[in-house]
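The following block contains the structure, expressed as structure tokens.
Take a look at chain A:
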Amino acid sequence: MPRSSKEIVKIQDVHKAYGKEDVLKGISMEVTEGEVVILVGPSGTGKSTLLRCINQLTVPDSGHVWVNGIELTDPSTDIDKARQHIGMVFQDFNLFNHLSALDNVMLGLTQVLKMDVEKAREKAMHELDRVGLCNKFMNYPGQLSGGQKQRVAIARSLAMEPIVMLFDEPTSALDPELIGEVLVVMKDLALGGMTMICVTHEIGFARDVSTRIVFMEHGDIVEEGSPKKMLNHPDLQRTKQFLGKISELH
Partner candidate 1 sequence: MSIIEYLLIAIPKIWTGLLITFKVSAICLLIGLLIGMPAALARVYGPKWLRWLVTGYIEILRGTPVLVQLFLIYYGLPQFGLTLSAFASAYLAIGMNSGAYQAEYFRGAIQAISSGQMMAARSIGLSRMQAIRHVIIPQAFRFAIPAWSNEVVAMIKISSIVYLIAVPEMLYVAKELMAKYYNPFQTYFTVGAVYLIVIGLLTVLLNALERKLTIPGLETVKRGS
Partner candidate 2 sequence: MEVLTVLVPYILRGLSVTLEVTGVALGFGLIFGAILAILRVYGGNLLSRILTLYTNILRALPHILLLLIIYFLIARIINLSAFWAGSLSLAIISSAYQAEIIRGAILSVPQGQMMAARSIGLTRIQAIWHVIIPQAFRHAIPPWSNEAAIVIKDSSLVYVLGVPEILRQAQYYSARTYQPFVAYITVAVIYFLLTFMTNRGLDALERRIRIPI
């Protein structure tokens, strides 16, 4: 698929500390349209924090973040508006528990995009269909399995028609047999040209669909490169060691 070189996400020298702990030590990164970037690394190395810095759910201590040319770290930017174009999928799904699957997907459409209720319903059903759950539209999160919940969460983000999707360990909280259904949806998205940044341990997914693997440790980017390179012959021993380990498990 021909990929333009339009820069969708640019991160420049982002720092974040929690108390005395430096979680992000000056990260810089660019993601162009259509790329599928996988962030890997040991737990607690700042991968999720970096993701949340992109849509400013976590505000970096210093550094700049641009999404689609708009600087989000600029205090004068309307952050709510910007977030309409960034989709985020969480490890804990975070579906709105008091709303049905359909209402979960519709909420952003009616309240943020100010869509007509009828139009919103149509669009929401379309998105639910896209993730294979249109027959569950009236169910509440409490009535859905983990995999179904995550797919609804993905539909909820997709309904806003984002230009980039951020996935924060989307399958880590799922039982093994439910991981597959979510990865299928994510693969479809990737093959359809969505720009994606994923924090995940699912190396199989990375091998199949990603365009770049970034290995982070202790708040720094250790090494990055194409999946072929990173998985087969990375430059650094540490990279080989870590990716080798998680390859075994996934």
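As a working rule, a contact is a pair of C-beta atoms (placed from the backbone, for glycine too) under 8 Å apart; a residue touches a chain by one contact, two chains touch by 3 or more; residues count from 1.
In picking the candidates, the idea was that all candidates are chains of the complex that A comes from, given by their letters.
Note that the structure is predicted; figures quoted are calculated from it, not measured.
For chain A, which of 1 or 2 is the touching one in this complex?
2
Looking at the complex, which residues from chain A come into contact with candidate 2?
55, 57, 80-84, 86-88, 90, 92-98, 107-108, 111-112, 140, 142-143, 153, 156-157, 160
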